[in-house]
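First the structure, which I've put down as structure tokens, then a few questions once you've had a look.
What you see is the complex with one protein chain gone and the rest in place.
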Amino acid sequence: MVMLLGGCNLRVLDPQGTVGEQQRDLIILSIIFMLIIVLVVFILLTYFLVKYREREGHRGYDPDIDGSVKLEVVWTVVPIIIVTILSVPTVYTIFNIEEVPEANTEEEEPLVIHATSANWKWIFSYPEEDIETVNYINIPAERPVLFRLTSADSMASFWVPQLGGQRYNMAGMQTELYLQAGEEGTYYGRNANFTGEGFAEMRFDVNAIDETEFNEWVTDVQEEAPQLTQETYDQFMVPGHVEEYTFSGTHLEWVDHALDPEYALEARARQGYEPIHPHASEAPDDVPTWDIDVDTDVTERQESYIEENQESDSHHHHH
Amino acid sequence: MRMDNKIDPKELEDFPDEERPLEYQTETGSLNIFGFWMFLGAEIVLFSALFGTYFVLIFRTDSSVLPTELFDMGLVLAMTFTLLTSSFTSGLAINEMRLGNARRMMIWIGITLVLGLGFLGMEIYEFVEFASEGATLATSAFWSAFFLLLGTHGVHVAMGVAWFIIILIQIKMRGLNPVTANKTFIASLYWHFLDVIWIFIFTGVYLLRLVIA
């Protein structure tokens, strides 16, 4: 099994950042302990079954043994010891991953990104940079990122397996998660908590890029990308899929879903959306992919920007 | 290693036992009482969950009408007094039952019934008042929790009233015997339990509101 673990490039066991690495170490440690326990049980079981199976020349039958205080104390105390041994690194890691990971970049403060889930898409706001992306994020490699998580509607779970464990996004609540990418590359991120019809495809790319490249990208977006308006934003509140989008400005200017859990439902109403019985004849077979109407005078610039962005995106897909 | 606990041989003796009170005289009757205590255990868990919910949602009034604006402590005191008295009268009924006085027992049950109905009337009046002031089950999380907790208690009281009526009819028809005595005893256990729950509602829901805003 150890060979199997080592042989596969399982995403969780192949982390690319300090948070994920701590979790991997904890997992490996627990696997070792657990393998020992499994082995002891398997060996004892096999041995007893072979030795005491009913057969010619069976020996040692004693039907009246009803226990042994000594032995029972042993197998009460040993598990207690194992649990204690495992508790220490567990608690340590639980506390440690709530701390800011170490930065290896010029900018040492963590980058703050608000990650908001909405059926079935991811909306990312960079409040300090005043930009917003949908269904992808760019982050500087080696700089810690603080994700402030919330949801516009159903409860989702923000997860980038190669960077670290997940955390829930909940409407009317804000949770926080520190992550850090040690290497440049594109990482698979997704919603891990079931949210209905569009759940399986509710994924996003995390592009960890060089710090200077990141700063350039931010400036580009600030200058070139269309301004996010509430009217544009409300379209994202309608359940469905969307492609990747990029905006200047963030939706935090008019709503923080962590403080206003009703916003998405109101926005749907404004958009004229009515939920449909999933078995109604007019219900669509597949989850629709909406084309968001980016209603600004900078639409043209946005189009050229998207092309550019896609180029640079594919450029990062080499990982 | 074995623990050979001695068992009280009395526990295992066959019923019926004339020495015991009427409601315990048959084996079925005795089992019913034990089973009912178990049921009350489950009821305690049920009400704990409702109280827990209520306290979690206690500040979630969501800009609706506030409980402090609506709670009428005079009415609540009257309700409390009524229900507490009814618990006492149901206890008197059981006392008369033990003395074998069916007629007096029925009178006390009747008084208990009237008090129970009075309590229900006041509660319904309170709910109607609240609704007219804009506080209903659908108003906000707080009011949902309030109405579910008090409503569940109220429905229990209504069930208790119906139960006592049925038992009264049966005593009238069949007289006081181990079966009807057993039913009366259990119904009165239930009634006392509802009284205890009300004391928690009185303190946890109403009195507490005098302290916190």
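Letters are used for the chains, namely A and B, taken in the order the chains are written, and counting of residues starts over at 1 for each.
Operating definition for what follows: contacts are C-beta pairs under 8 Å (C-beta built on N, C-alpha and C of every residue); 3 or more make two chains touch, one makes a residue touch a chain.
Note that in this section contacts and distances are computed from a predicted model.
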| item | value |
| --- | --- |
| Listed names "Lipoprotein", "Multiple sugar transport system substrate-binding protein", "Quinol oxidase subunit 1" or "Pyruvate dehydrogenase E1 component alpha subunit", with the criterion being the UniProt name of the chain not displayed | "Quinol oxidase subunit 1" |
| Touched by the hidden chain, restricted to displayed chains | A, B |
| Given A:16, A:135, A:166 or A:207, the one touching the chain that is not displayed | A:166 |
| Residues of chain A (touch criterion as defined above) contacting the omitted chain | 4-5, 8, 10-13, 20, 22-23, 26-27, 30-31, 34, 37-38, 41-42, 44-45, 48-49, 52-54, 58, 60-68, 71-72, 75-76, 78-80, 82-83, 86-87, 90-91, 93-98, 119, 149, 153-155, 157, 159, 161-162, 164-168, 170-173, 175-177, 188, 190-200, 261-262, 264-265, 275-281, 285-287 |
| Residues of chain B in contact with the chain not shown | 1-7, 12, 27-28, 30-32, 34-35, 38-39, 41-43, 45-46, 49-50, 53, 56-57, 60-62, 64, 137-145, 147-148, 166, 170, 179, 183 |
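Please note the rule applied: only the chains that are shown with their structure count from here on.
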| item | value |
| --- | --- |
| Euclidean distance of C-alpha centroids - chain A vs chain B, Å | 49 |
